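Missing here is one protein chain; the remaining ones are kept as they sit in the complex.
Letters are used for the chains, namely A, B and C, taken in the order the chains are written, and counting of residues starts over at 1 for each.
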Amino acid sequence: MGFREYLAKRIIVSFLVIFLVATLNFLIFIVYPADPTRYLLDPQLARTPGLVDVIRDQYGLNEPLHVKYVKYLGNMFSFGILPPHFGYSFQTHDFVANEMAWRMPLTILLLGLALVGNVIIGIPLGIFAASRRGTKTDVAVIGAGLFTYGVPTFFVQLLMILFFISFVYQTYGIKIFPAGGWISYPNPEGLINVMGDILWHMALPALTLVVAGFAGWALYTRNMLVDALTQDYVATARAKGLSERTILFKHAFKSIHPQVATLLTLSLPGLVTGAIITETIFGLEGVGKWYLSSLDRSNPDFPVVQAVLFVVATLVVVCNLVADLLYGVLDPRIRVGQRR
Amino acid sequence: MELLKLQNLKMYYGTLRGDVRAVDDISFTMEKKDTVGLAGESGCGKTSAMLAILRLQPPNAKVSGEILFQGKNLLKMSDSEFRKNIRWKKISTIFQGAMNALHPTLRVGDQITEAILAHESRSKQEATEIAGKLFDLVGIGSERLDRYSHELSGGMKQRTMIAMSLACNPELIIADEPTTALDVIIEAQVLKVMKELQEKLGLSMIVISHDLSMIAETCNKAAIMYAGKIVEFGGIVKVFTEPLHPYTQKLIAAFPSILGSMRELASISGFPPDLLSPPPACRFHPRCPYAMNICRKEEPRYIEADQNRYVACHLVSR
Amino acid sequence: MKLKSPISEYRVQLWTRRIKNFWLDYSHNKIGLVGLVIIVGFVFTAVTSPWLAPYSVEEVRPDALKYNADGYAVPAWYPIFFPATANYPPQHELKLNWSMAAGELPQSLTANGSGRSFRVYYDANITGSSDPVEAVFVSKFEYPYKYMRIFEMQFTYNPRPESFVEIRRFIAGKWRVIGTTGSMLWKIEFELVRPDNATFPFWDNNWERNKYVNPHALPDFSDDATGDTITLISSDRTLPPKLGYEAWETSLMTAHLFLKPGEYLVRAKITFKPPDDIPVEEAAGSIEISNFDVEIRGRIHGLLGTDAFGHDVWSQLLHGAAISLLFGISSAAIAVSLGILVGVTAGFVGGAVDEVMMRIVDILLCIPVLPILLVLIAVFGYSLWYLVLIIAIFGWQGLSRVIRSHVLSLREMAFVECATASGASKGYIILKHIVPNVLPTALASMVLSVPGAIILEAALSFLGFGDPLAPTWGKMLQNAYAFGAFSPTNLALWDILPPGIAIVLICMGFVFLGHAIDEVVNPRLRRRR
Partner (left out) sequence: MNNESVMKISNLKKYFPIKVGFIKSLASKEIPAVRAVDDISFDIRKEEIFGLVGESGCGKTTTGRLTIRLLEPTEGSVFFEGKDLAVVPNDVMRKLRQKLQIVFQDPYESLNPRMSVFDIISEPLHIQNITASEEQTRDRVHKVMEEMGLVPPEEFLYRFPHEISGGQRQRVAIARAFVLGPEFIVADEPVSMLDASIRTQVLKLIKKLVKQFHVSFLYITHDIATSRHMCNRLAVMYLGKIVEMGPTESVIKNPFHHYTDALIAAVPVPDPTARRIEVVIKGEVPSAFNPPPGCRFHTRCPRAQDICKKEEPELIDLEKERYVACHFPLGK
């Protein structure tokens, strides 16, 4: 089975996965017993005859199941490009896509910063530790990595808030980071200032994600590299009189490229999870916080939840596909279907 | 002139339960164009000795003694000097199990040119040409330079390793079990290549193997190791036809031959010792049929029994 | 030679040896020992928490009404590090006694009783004067602290005209009793006297009266002013204005009232006078004053202070251990069982079953768990056991992959073929050869997946998607975060750090334990020769 055929199969499977997720996404809210008109309407108004039906019609709640399903699929697979743009939010009474359009970049910025930070700190640190196997540096990295495994990210974030906001800023008045939110109020003038301001607001949340995550990356990288460094071909390289640097980067690190690619894809779900908590803690108006507040028990906003779930699932699936491609490029041995 | 001289080489592995004496006080000398076979059973320390010469020992190993290569003590050399001047340039290796000794995601040609570029000031193109010639020499064909190791068969990988070991015209090649895991016919092919090259290029080699037959075919000197020590050393014919040490005698007799008339295979009772706590005095005495009282009390000295024949046994030294 | 002992005994010996060997290997592992100590500590805590914790679960739940102390009371050891908190009041719940103020009582009054309840009888007939007379009761307490924030005082008064005056008329040359009556006007004033004798009147009622009684009928008290229990909380809307403060200045007010350590006096002044509309001689009655309780909300409390609701943090921390342990272990156990089931099935059966199962695992592995969990919880409910189940359902994929590949290699192992060659059935091979060989990996993996489950639960609780009634560490952090533990005025480190550290510690314990078990039990890491 050639790589191309394998890829074609993966694409078909990926599409099926997205479709499956979309369907489950639809079904779960069929199961949910609550009637959205209950909290869409003022209780007084809800007694007005006919009004409930008008509202239900407006939100497409009166249609039979299969029609709803087809409409829903249309909504989802148009990816917010065609109206009605993922449906109407119960909260804003507007297209879900409109709000997602400005929230999504914020979340992507946050996660991008966090991922880049983790990778550019964690991987070199892991390489460094592996090159110094058995020394105190190495033990420290292992320790930190194991520690990361047992520390909830949100606790790290709370501690950072405690330090930077409660102590440094609010008690001593040194404003290194803003106290929360995603933009200063009143908004700064000019595009560059706005961008800078948003970045400044992103800095602490992204930093906390890096602090909570880099040691894990370092440990993974270190373990994979140590594995690679004990391989026979590394002994060959050493016997060849290559410098330790060449051995480390050209031989050992190159051989773990595919694994690093895998690691990147596998870290995606964790990042999405991180977004929800981080945005909630720091009051960033990204998709994560939006998602959480849309799940509020007294006031759920299903169209938002559905849209976010669908978009996230699509993103993750696409990223996995890309990683598969990458894997084939990075590893000439690629034994099809035996990834990971 | 002496090419390589090991003197009282020791290598102990520090473990939690104490030192494992993998190589315990071995000495031998080889001249240029010699092919020395280092033979012994698994765990007797032959591979450790090789690692010590190449300075590739694991971090928990303690090496002492002297390794004189062309008169210079390799153990006293600085890391960078050793790396630049000795490794591959002077001493290269053919590792056991070529499937693992070649990098999986680098092209085999690049793995050879990289060794050349690391030691000689040549252009990339020149290096590739040399690699191509080497590939032709070992019978793979220069057109396979851009393959990955997984695209080559076992025999070809081993030939690649041989070609690689020749990249910088080394003075000494150490081959660690070069044909283990190869089928008989492929093994014969590889051995043939090795022998031809030896004659053509006048190579000096140390061949490490548990297979006495292979050593008999390729070497002109043999060192027999048992439990971290060399028990016998000498010219290949002498060692094989008139073995002095009981272990050598038994070991040779334990190897079946396809030629000649059938003879009874010898067996050695008991099991090889644990190098963490080897038997006192002569290490072979618990399994030796001729063991005397002195063997249990005193370690036999490693003496020159004949010209260029060394042996460590009380039977001989008396 | 014959084996002397029967085989059952041999089994016992074998297992003893196994356990001993395991322990010998394990005890060399320092990290493993640390982990073991941590976990044993937590298990001990979890088991003994009902006895160890000063307050029960019900007493410290957010919905519990009773306060253990003030919100964010500092821990008892705080003054060692923060001298500023040295004079913080601990929780005071004083049951005080009344006594008469020094000096003579006016003639028209008689007092009766002692301690918790006193009764004053008023009879204007004795002096015939219509002037107001007053009785003063005092109650003292020593208050050696400063920086009080909230207090609560409570007392009961009860006007009972049960002793009334006989109405006499001079009829036929002699006094005759023609009826009885008792009527009076009365007023209570309540004031606090600081040690420096500054006096703060902070409660009184208006003049009240009890009713005139028909001389010929039985007394009818239906319209009488009745008694009442007065509760005065420092944060009451009415209290600060009365003392000249704004409503939001409560803590300033209390700090001012309880300025200096010393003996504080509460004075209850009861004034009687005859109503205008009846003859002086007919004015009579009594008032009982009783149950004077003072609660001073502690600002320093217990080992770890209190949370936003004034509930003991230490107790919550102890109760959280049991929940975390139970939760983590049970969800990990379910997840691992699922993992073994899927892994062994996929690996052993192979073919299409394997393919389908592994595709499902692939999909589940790349799905972000938290968003799905949130939806599921929102849709199906918030119970802790439900949470265990769904966390377990999302926690077995990685292990099943590992076990599958392990089973794939085990299936090809020569000893399996040996058993087949002896006529063993598939079931026998799975039970005797496959499962025992994957169990150690599974065990280590189970221990290692406990932290994940604990952290996930904490995160869910923190986001408000946990069991609302379970006192979990995640919930403690949520409350701390949501109710101002981070504000510079509170900076309730004792409420933020302990639950977080407890999560970290218990997770580290499992990580260490798991790594050590993995190292000991996994034959891959054992040297072959």
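Simple rule for what comes next: a contact is a pair of C-beta atoms (placed from the backbone, for glycine too) under 8 Å apart; a residue touches a chain by one contact, two chains touch by 3 or more.
Treat the numbers as computed from the prediction; the structure is a model and nothing was measured.
Enquirer: Touching the absent chain in the whole complex: find that residue among B:T15, B:S153, B:S277 or B:N293.
Expert: Candidates B:T15, B:S153, B:S277 or B:N293; residue touching the omitted chain: B:S153.
Enquirer: One chain isn't shown here. Among B:V108, B:M214, B:I230 or B:A305, which residue touches it?
Expert: Once the missing chain is taken into account, the touching residue is B:M214.
Enquirer: If the hidden chain were put back, which of C:V193, C:A333, C:A419 or C:L443 would touch it?
Expert: Touching the chain that is not displayed is residue C:A419.
Enquirer: Touching the hidden chain in the complete assembly: which of B:G71, B:G202 or B:P256 does that?
Expert: B:P256
Enquirer: Just checking the interface: what residues of subunit C touch the absent partner chain?
Expert: 1-3, 6-8, 10, 13-14, 17, 413-415, 417-424, 428, 432-433, 436-437, 523, 526, 528-529
Enquirer: Touching residues of subunit B against the unshown chain: what are they?
Expert: Where subunit B meets the chain not shown: residues 41-42, 153, 155, 183-189, 191-192, 210-214, 216-217, 219, 236-237, 240-241, 250-252, 254-260, 262, 265-269, 271-272, 287.
Note that only the chains that are shown with their structure count from here on.
Enquirer: Roughly how many whole angstrom separate the Cα centroids of subunit B and subunit C?
Expert: Each chain reduced to its C-alpha mean, subunit B and subunit C end up 73 Å apart.
Enquirer: Hunt down the residues of subunit B that sit against at least two other chains at once, touch-wise.
Expert: none
Enquirer: Find every residue in subunit A that makes contact with two or more other chains and list them.
Expert: none
Enquirer: Flag every residue of subunit A that touches subunit B in the complex, lowest number first.
Expert: Residues 133-134, 231-233, 235-243, 246, 250-251, 254-255, 257, 330-333.
Enquirer: Quick check on the complex: what are the subunit B residues that touch subunit A?
Expert: Residues in contact with subunit A: 54, 56, 59, 83-84, 86-89, 92-93, 95-97, 100-106, 111, 114-115, 118-119, 148, 150, 164.
Enquirer: Which bits of subunit A are touching subunit C when the two form their complex?
Expert: Residues in contact with subunit C: 13, 17, 20-21, 28-29, 31-32, 146-147, 149-155, 158-159, 161-162, 165-167, 170-171, 265-266, 268-270, 272-273, 276-277, 280-281, 291-292, 295, 297, 300, 305, 308-309, 312-313, 316-317, 320, 340.
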